[in-house]
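A single protein chain has been omitted from the complex, and every remaining protein chain is retained in its original position.
== subunit A ==
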């Protein structure tokens, strides 16, 4: 895998090399202790290892691939064939065009993109501002503010919706995109933690140099801190992007109107009235999965490292 020149070598590249040498070492070691390690790393173990990997891959793939099969079948074909039979015509896109033309999926794509864009930009601005204020200023109440954000990370959003509902209603944003955007912004503690973590590794001497040059605090935030936070911003975009794209409960609760569906809720509603038209439901589901697959293939390495750094915060 050759990295495009734009991307600096990440920790992952180093890791890959390291594991290879690690594997070599272990094999060298097992050669030295052949009598004892034969049981663990002999041919039987290798077979078992690959068999288990193939079984796991099949378990991961089969539920999605059968759905893909169904999405290319005609109604009659679906009724006549089993779920494991591939479609006769792999280019039968009629289910897809039907879903796109009749369902609310195009509107849902647009709504999802709008919410994704606004919520991501907002999360990045607010998160970096919070991290900058907490990390670079000494002010009364700093400890309280910081623990305010940290304790909030313990509150699972799903438990508080009973009360959040009233607040959304009170603000008059129920059944608008703003309800969900506000909630994505207001309950996003993980992003703030990632920014705070990263901010600590940015040397204060840069701030001080800019201050000596006469830059004020907003200027420093804007031209020194924000550009340097780019790797953390990438992590947040990935973690939050996945979460927002996949979010079901908030839009389900706060955007019930038909033309305000996002992909999750539009798919959920599509499942309902279609009854047993599985070939259409399958096409609709595959439509939702494809952008995820494309993003995964394009950003694999960044997604792995983003999740790893995000989860351990």
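Here is the rule we use: a contact is a pair of C-beta atoms (placed from the backbone, for glycine too) under 8 Å apart; a residue touches a chain by one contact, two chains touch by 3 or more; residues count from 1.
Convention: contacts and distances are computed from a predicted model.
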{"item": "Among \"Sodium:pantothenate symporter\", \"Sugar ABC transporter permease\", \"ATP-binding cassette domain-containing protein\" or \"Sarcosine oxidase subunit delta\", UniProt-listed name of the chain not shown", "value": "\"Sugar ABC transporter permease\""}
{"item": "Residue of A:43, A:82 or A:227 in touch with the missing chain, whole complex considered", "value": "A:82"}
{"item": "Touching the absent chain when the full complex is considered, from A:99, A:120, A:233 or A:281", "value": "A:281"}
{"item": "Chain not shown: contacting residue from A:75, A:88 or A:166", "value": "A:166"}
{"item": "Option from A:99, A:116, A:185 or A:199 whose C-beta touches the chain left out", "value": "A:185"}
{"item": "Residues of subunit A in contact with the chain not shown", "value": "1, 15, 18-30, 32-33, 36-37, 40-41, 49-50, 52-53, 56-57, 59-64, 66-67, 70, 82-84, 126-127, 129-130, 132-134, 137-140, 142, 145, 148-150, 152, 154-156, 158-167, 182-183, 185-187, 189, 192-193, 196-197, 217, 221, 242, 245-246, 248-249, 263-265, 267-268, 271, 278, 281-282, 285, 288-289, 292-293, 295-296, 300, 303-305, 307-308, 311-313"}
